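Here the complex is missing a single protein chain, while all its other protein chains stay put.
Note that the chains take the letters A, B and C in the order they are written out, and that residue 1 is the start of every chain.
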Amino acid sequence: MSSFDVVLAVPLCWIAVGLFGLSSRASRAQHARIFFPLGALGGLLLMAAAYPALSGEPHSLVLPLGLPDLRFHVRLDSLAAFFLVLLGAVSAGVSLYSAGYFDKGGGGQIRLVCFQYHVFLASMALVLLADDAYLFMVAWETMALASYFLVTTDHDIAQIRSAGLLYLIVAHIGATVILLCFGILQLGEWSYTFDAMRHNTLAAGWASAAFLLALFGFGAKAGFLPVHVWLPEAHPAAPSPISALMSGVMLKSAVYGLLRVTFDLLHLQLWWWGVVALSLGLLSALFGALFAAVQTDMKRLLAYSSIENLGIILAGVGLTVLFHSYDMNALAALALAATLYHCLNHALFKSLLFIVTGSVMHATGHRSLGKLGGLIRFMPRVAAAGLVGTLAIAGLPPLNGFASEWMLLQAFLLSPSLPNSYLSMLVPVATAALALAVAMAGYVMVKFYGVVFLGLPREELARAHDPDPWEQAGLLWLALWCVVLGLAPMALISATDPIASALVGAAIRDSVQGSSWLFLTAIRPERASYSALLLLAGIVLTVAMTFLLVRRLYHGRVRRSAPWDCGFAPLDARMQDTAEGFGQPIKQIFEPFFKLERSQPSPFDARPLYRSRIEDRIWYWLYVPVMRAVEWLSSLIGILHHGRIHLYLIYSFATLLVLLLLIQ
Amino acid sequence: MNAGFFVSQLLQTVLAVSLAPLMLGWVNQCRAWLQNRTGAGVLQPYRLIIKLFHKDAVLAHNASWLFRFAPYTVFGCMVLAVSIVPILATDLPLSPVADLIALVGLFALARVFMALAAMDVGTAFGSLGARREMLVASLAEPALLMVFFTPALISQSTALTTIVETLAHRELTLYPSLAFAAVAFVMVLLAENARIPVDNPSTHLELTMIHEALLLEYSARHLALLEWAHALKLMTYTSIGIALFLPWGIAPAGQWAMMPLSVLAFLVKLLLAGAALALLEAVSAKMRIFRVPEFLGMAFLLAVLGMLTRLLLGSAG
Amino acid sequence: MIEIALVLVLPLIGAVLLALKGNRPWAAELNASMSLLTLLAAAALTARIISQGPITAWHELFFVDALNVFLVALTAFVAFTTALFSRVYMRVEQDRGKLSAARLRLYHSMYQLFTLTMLLALLTNNVGILWVAMEGATLATVLLVSLYRTAAGIEAAWKYFILCGVGIAQALFGTILLYLAAEKVLGAGGTALLWTHLNAVQSQLEPNVLSIAFVFVLVGYGTKVGFVPLHNWLPDAHAEGPTPISAVLSGLLLNVALYAVVRNKVLVDGALGSHLAGHLMMGFGLLSVVVAALFLSRQKDVKRLFAYSSIEHMGIISFAFGVGGPVASFAGLLHMSAHSLTKSAIFFAVGHAAQKTGTQLIDQIRGLIHTSPAVGWGLMLGSVAILGMPPFGLFASEFLILTTAVQQHPWATPPLLGALAVAFAAIFSKVQAMVFGETTAQRLPHPPALVPVFLHLLIVLLLGLYIPPYLADWYRTAARLIG
Partner (left out) sequence: MSFPLSHQVINLMACLLLLIAFAMLAQRRILRLIYLFALQGLVLSINTAVVALATHQPHLYFSAGLTLALKVVALPWLLHRLIDRLNIRWDVETLLNIPTTMLVGIALVIIAFNLAVPISQLAGTITRSSLGIAMASVLLSFLMMITRRKAVPQVIGFLAMENGLFFAATSATYGMPMVVELGIALDVLVGSFIFGIFFFQIRETFDSLDIHHLEKLKEKA
């Protein structure tokens, strides 16, 4: 039983679990307790089996399914293996969590949820394993479909229905575009396998078309501008574990697809592709950060932050293309490594944060930041996990978020060595945008954590308490990986070596010489180096020393009293900053970016009322006009079907004459 | 890796940590002089800190572990930061631990803990301070990175030691790009260290305060640590500035003879820098909070300009 | 031989029996069982073709090859399942007093007659008889469309009759021209109208005449296929007729008409040596897809909605056949079969939904999934399948069609893409609203006939994931015939 077999077996097991779940008549609690842990087990297996495949020959296999002349081809190479590890790691945590989450209700009939959940997992695994366009598309759309049904679990709420609808429409259009991209890549006559595509040499024009189609199609799934609109709607609508999987893994499958097409299936890369991807990525990153900063719903906030992180990842991809198109492969490898690593990190901390919000919602029944607060005292464990996630996503050392961003910035810093002078000047500026986005993320996450867990509860939340062991296990698992990957980045980055050598023809080893398990370096140690472990050690050491010294030299006496607060009147929760208030400066500074509706109270109002609504300009610039156009056309076309039989006869008469004259 | 490393490391750390309050005192003293006041004396910060250590800590009822944990973390971060910057000599065992970018990250870590702690008690001012602090920081951070990138480009490295080696110990060349960077750096420094014109360290007027609002609920040893950390931060920034823009006099690797000299040079630079800072603060007025973005935007612009000049002029820039 | 006879005679017997006894309570069962027998005969015929290859019968009056036997099997199958569905559906209609026993008699015998005409059209080797059968199909269904005798029903039927009648007349003229051309080569008399002989002498036929002939045939049979702008009868007839009839119209009649067009296309392209016919079909297909998509987004009546979706899919199929080549033709055939299965399944579900809610208006049908999950899921999954979502068979064909189109006719992809997107948004937004949310539906006296729905969907699912070898060979040979 090779690791390949295991990897293939896991999706099947997931489907089986789903089917059993669908057919079983167990009670809700039993159901959750039995099937989701099984799913988690599958995740662990997948992770364990895929990791060795990172380094090692690609295995491939042809299944006796699919179209007659186009059987399902599966292939496990290092790139797929990496994302499979990602999937396994995240799904293990989330499934554990779900075992606790779904037995408390909060989402339709558990049997359906269980089925769709596991089909969702399996389809994601198959997307990564697919080695021909057909299986890929089947898995891809199944993924979309399963997630759609999961998003609309509570479909009695109109808002959730419309969110799901928007999601599925965008997803399907994206999928069709990807399909066209494969249409360009294939050689005709049933040669749809990726293997055939690899040997297909396209003209630059066609290749560019394919790349742009792929960028659009996969972007629609990853939530790049301007096809991001579904994301902040769908993520909050879904049950939290689902949001976690969607944000954590599904978006990454889009990144995988983009990488697969750009570096594996297309035989050439042009520099301007890189520029397009880079600028699009940075735009998305800034956009996501800004909008996240002004959200008042914690899941929306996280959704926008997903847009931001995916933007960063896309920028990384763009940089890789840029370097690779100029044959600066070592640098390309560095950028690629950073990108992949950020994928993994984002998967972990974002899903962690999403399930944290799940626990919070279950404990308090609220998801609006305006109602929460002070939970660190009611649910300390969740708060601790949340803190890890927050620090990680805010890109703070020594956690994993920082490691990948550090590498990415290093890669950006190397860009001046590009031969094209425009690029070498523009890319540093792009770096600034990236830096701004990262800094914004810090702002956003302080807002998130501070408003949810710190301060005083803004509503009565006394019944809030830590969740059951299953949920805690899930939280622990993901938080643990955030820390581990933060402290020992090199371990995994060096493991991704084969990917870089396969895709950009240079091993990361070349781009990070002299780095050890302890030190993460870029190019040369003296060029730049960073060691999270020592950093942490240093901090811990100093903290410990200071603590002891203070205790020894002085004392540790503590008195409790009411907060001082500049000697104001006794405090109440309403005096704190709300999420609204916390976002206000951003709103004010970056006002042009938002479509803002505000009604401010006048000083003389009996009951002063402040209302403000933030909307997405892109929606009004792009989507509304398109919808209008379609409406207009269809209202126009209505005249065709006018009801008068003479008219219909004239149609067919005219058609006849036109055709007759046509063929003359 | 002989003992020498650790000696110099230890020396630098101890020196920096112990001198930090002095630096702060010196700046305040200069300001007093410039305002025709007899100041409290350069040792005032020490007195303050010691006094605070003696007091009993008073915590709000609902203060969580985060609140008590934060001061130590912040202090720890700052100590680590200051011991990474090459102040006396470039051969520091700790310097490979974090390059400039990681240093920025370290500051960010401290800041975030600070802000979270401020929000913990749930006072109006705490969250107000946190919000403003994060706002200023999120705008200052990119500018700071940009500032760092110029020397990084010159020396093909983001490791401070390498930069210093390149700038100080090669044949002396003047980099116009660094001029831009330097100005931008000063602006960022003012913002990050809560100095006028961005913030006024010597006021508790709720409308204007940023950094002080974070400390409102703290008392005794926690407050002491935070004050000290604040001083350390100023120290660190100054020494980074020195390392980047006036690195001459920092001892190259393994030259113990130069050590005393470099200590002396360092002290002189500190004095000058402090005086200059005081002067800057004295002549400028505190600006409205929403002017700050423009201020930092300017800094950011200058930094980018610096980098572009560097790219334009190539090796001569 | 005997199978062919059975396939044709059984429905005839059924028609006669039901014309006499169609008003009895067991008429529905009789109807279903006759359809079942027909299905069995068709299955036997199919088996024979698979084992023996093409056959002709009765001095070449009948000709069965891969292309039409697969349609015969499909037709017999859908006719049978629809009969099962109509058993329940019509009973409810009768209980609701919408239909008298006499009407049911008409309905049942006409149902069998309709099956007969379609099978005849498929099986015959004679272009003229094909025409006769097509006309017969119209005549058999036209009274069923106005079965309820409502004003709208009669109007729909009238339009159906006139438009298709005129259309079919064009087709006859085309056929005559074809005969005119053929007779010069094959000499007067029967043989000049036989596919088998015509195909043999394709290249010698007079191109001018054939191109004109094809125009008439295309416009003629195209009217029945529902090509825009000849489609106007289609949504009315689907919406106003009883649901089983909508199901067979969409699922079978359109296919048969398209089959007639395709047969002629093969002939004409062979004769002209150009790709004229193909391009015409592509043009009509594209136009139909785009216009139908736009129509979809403004429908208020659920049956009209899916009628327009049929037009759209016919457009896709004829586009595929127009593109031609092994892959596209394969895809066209696959799409043909998958579409008729899915669409009829959808109509079954829609029929039940309409009966439960007592209306066909989309915005009065809500939350089916609450009162009857099976119907709700049937409709949802059916729509998902019809919209070309995997792993259903329609996705497979759309996948092949689009990918081929990108390479061979890139210009066609943008309108196709846009139309598919619009259609998706239009249909799914409406279906979601009907299936999810608070409910307006109530229980029915009779349990809904869900076996046909899920049976069809299951087959379509299989077509997407695994096509059994013999079926695949069958598609391949058929695709080769179409070229």
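In this section, a residue touches a chain if its C-beta (ideal position, glycine included) is under 8 Å from a C-beta of that chain, and two chains touch if they have at least 3 such contacts.
Computed from a predicted model, the values in this text were never measured in an experiment.
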Chain not shown, its touching partners among those shown: A, C
From C:Lys21, C:Lys184, C:His279 or C:Arg476, residue that would touch the chain that is not displayed: C:Lys184
Residue among C:Ser146, C:Ser309 or C:Ser340 touching the omitted chain: C:Ser146
Among C:Ile212, C:Ala449 or C:Ile482, the residue in touch with the chain that has been omitted: C:Ile212
Options C:Leu193, C:Ala257 or C:Met281, residue touching the unrepresented chain: C:Leu193
Contacts of chain A with the absent chain, listed as residue ranges: 635, 638-646, 649-650, 653, 657, 660-661, 664
Interface residues of chain C (partner: the chain not displayed): 61, 126, 128-129, 131-132, 135-136, 139, 142-143, 146, 149, 151-152, 154-159, 161-162, 165-166, 169, 172-173, 176-177, 179-181, 183-184, 188-190, 192-193, 206, 208-209, 212, 236, 239-240, 295, 298, 300
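One rule holds for everything that comes next: only the chains that are shown with their structure count from here on.
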Pairwise touch network: line, ring, star, complete, or other: line
Far-end chain from chain B, centres as C-alpha averages: C
Pair of chains ranked first by number of touching C-beta pairs: A-B
Rounded Å distance, chain B centre to chain C centre (Cα mean): 78
Approximate Å spacing (C-alpha centroids) for the pair chain A, chain B: 35
For chain A paired with chain C, centre-to-centre distance based on mean C-alpha positions, whole Å: 44
Sites on chain C at which at least two other chains make contact: none
Chain A: positions in contact with at least two other chains: none
Chain C contact footprint on chain A (complex, rising order): 64-69, 133-134, 137-138, 141-142, 144-145, 152, 155-156, 158, 161, 164-165, 168-169, 172-173, 176-177, 179-180, 182-184, 186, 188-190, 192, 630-631, 633-635, 637-638, 640-641, 645, 648-649, 651-652, 655-656, 659-660, 663
List of chain A residues in touch with chain B within their complex: 373-374, 376-377, 387, 391, 394-397, 402, 406, 409-410, 413, 416, 421, 424-425, 428-429, 431-432, 435-436, 438-440, 442-443, 445-447, 449-451, 454-456, 519, 522, 525-531, 534-535, 538-543, 546-547, 550, 553-566, 568, 571, 573, 575-577, 581-582, 585-586, 588-589
Complex interface listing, chain B residues touching chain A: 53-54, 56-64, 66, 72-73, 75-77, 79-80, 83, 94, 96-99, 101-102, 105-106, 108-109, 111-112, 115-116, 119-128, 130-132, 134-135, 137-139, 141-142, 145-146, 149, 152-153, 156-159, 161-162, 204, 206, 216-217, 221, 225, 289-290, 293, 300, 304, 307-308, 311-312
